[in-house]
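This is the structure, below, for whatever I ask next.
The other protein chains are all here in position, but one chain of the complex has been omitted.
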């Protein structure tokens, strides 16, 4: 025999981490379910809201990410939906998405160092960055190819503050950002991967799951691109990223909605 | 040049279907984002809630579904997260998940027949079922190997009623269920795939996306199983489904939570 | 219990379709093994040679095929080899590779029609093409985007002739080509997919396996591209197909080799 602690399924019975599914439906949101299956318990209200915001922030980023691009490329061959999505998922890997995991590990290491050596945040950050630079290791979570001020980063951190979830990992991330700017003599700001890394640390998730959250977030976006590719374009076209132009709705505001 | 209507991304700007992402974060839920990227507009409140309930209902179903089982099998080879998830996704196909798409097509055909031939629901259902049985075609969405009364089915339909989203597709699904029972002389009840099919028709989604919703729903469950496999078991074990036993939390109630 | 007829494996025993593997190693070639596992018996000498030639003909076709391109795209994200290859395989689908399967079905249908209606080859071809054009169905296996005279097509057909394997499917393929040219008033020549389709029919393979041969053939090419991507380029580059230039060995001749 072997054991599993996720679901208990029998005839007419589906319990997820102990909860009957019919009680979860309608009373618990999707992000809370994500938390439940991965952590084993339902989240506190603020943690559920923060996780949902993290997922919402990464649903789509246009046609250039390799996950989206691969999904569209496979869609163009006439493949079934499962093949297109799988190819997109396969792109979420060390360099695409992987910065969240690496930055989580950096933050967890910094925090361990801080307590082990009884350092303050700034000294811990200095020590870590000096070590990374000496070993020529990538400092994931800082800087971005496209966005100097990523609209997602500040909003997520601000929301975390409102939800009372800005703890020591966010503080350490800021200390690392300051130290990095000081050492390099130029601004290498905490990017969206770094912000999400800090917040997933606040929520006490294992870095090994970081890419999983990115997959959950990006899956609807990939589906939208696959569907658009299949319904708007002929098969086997060469998809040139530089030739794409946006023709969707003009800028509009969520607050206009009466919801 | 070619056109895409999903996202408008430039330096420091990420607009999803026209909405600045920083406005969506914190004010819109994940299920609403799913609706937004796939349909192009944010859902009405009740539609967003129903879609979320559909996603929640299918997050996990134990170790036996081929998606979960494949994901665990690949996890056991020491593969990276993306490979494990992709293998799980590849199992969501014609017979695993595919009943939702097929049942949506059945409902849409029945509805077209009803209007084209000016039939009432019962006659439309009778005509469809007679045709399917004559052609020996599978009637997807009715009956289940394990659950005679699936706890998800009634809950989802009840919730749809409360949300005022029980329209003609649910009525047609019930008409087909009655007719099928009458023709076969035994109960072949609308199952969870059939219920979700009817509700996705109510929400006016294309059947081509049905497996996509199932992928979104099941992805967190797959992640939980992959993580459990990697953290609880040695690599390369033979995973025997019949040897599994549940050792997670005892039955507990959502309503106990003060949330 | 359930049955499998492929391999018999026990301690210190590996029999493939009845043959001890230690007898196969060194005395049987890879293409013969492909034939053996898929058909259940070792091929006649000429059939083995023709199958090997088919596989050799399709090992690589540069960077533009979606399989190769997807594999390189995933390689660029830092993914493991299995993920890169899987993404390439996922592109081998309805429109990429799929023409072989469709053309095999066309040839098998034409042959059935010929015998059922006691037609000669030309009339059978005329009837088929008239039907396809009337139904607006794609006639796979004729014409090519890039090659007006594909170097693979004639070589494969010539070799099949030398091996005494040019039978009725090749004749029917030529009849279809003549008829198509006559009806359309322009040359739409049998392409490499059409030639391979005819030869796989001569070898009596099921069209359902056609994409499988293409996968076997293209896998080494994909590996070469993945390896080149990982060893020659930085991660996360945008791979622009139009910007590629060949810098490998100059044209050289196989006959120069003393082999």
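As written, the chains take the letters A, B and C, and residue 1 is the first residue of each chain.
Here, a residue touches a chain if its C-beta (ideal position, glycine included) is under 8 Å from a C-beta of that chain, and two chains touch if they have at least 3 such contacts.
Remember, it's a predicted structure, so these values are computed and weren't measured experimentally.
Colleague: Mind pulling the chain A residues that touch the left-out chain?
Modeller: Touching the missing chain: residues 79-80, 82-83, 86.
Colleague: Just the residue numbers, please: which parts of chain B touch the chain that's not shown?
Modeller: Within chain B, the residues that touch the unshown chain are 64, 66, 69-70, 73-74, 76-80, 83-84, 86-87, 90-96, 98, 235-236, 238, 240-242.
Colleague: On chain C, where is the contact patch with the chain that was removed from view?
Modeller: Contact residues on chain C toward the absent chain are 1-31, 33-34, 37-38, 40, 42, 45, 49, 52-53, 55-57, 59-64, 80-83, 85-87, 89-93, 146-152, 154-156, 159, 206, 208-209, 211-212, 215-216, 219-221, 223-228, 230, 232-233, 237, 239-240, 243-255, 257, 259.
In the analysis below, only the chains that are shown with their structure count from here on.
Colleague: Answer with same or different: of all residue numbers used at the interface between chain B and chain C, are over half used by both copies?
Modeller: Same-residue interface.
Colleague: Between chain A and chain B, what is the separation of their C-alpha centroids in Å?
Modeller: 23
Colleague: Which chain A residues sit where two or more other chains touch them?
Modeller: Residues 64, 80, 83, 86-87, 90-93, 240 of chain A touch two or more partner chains.
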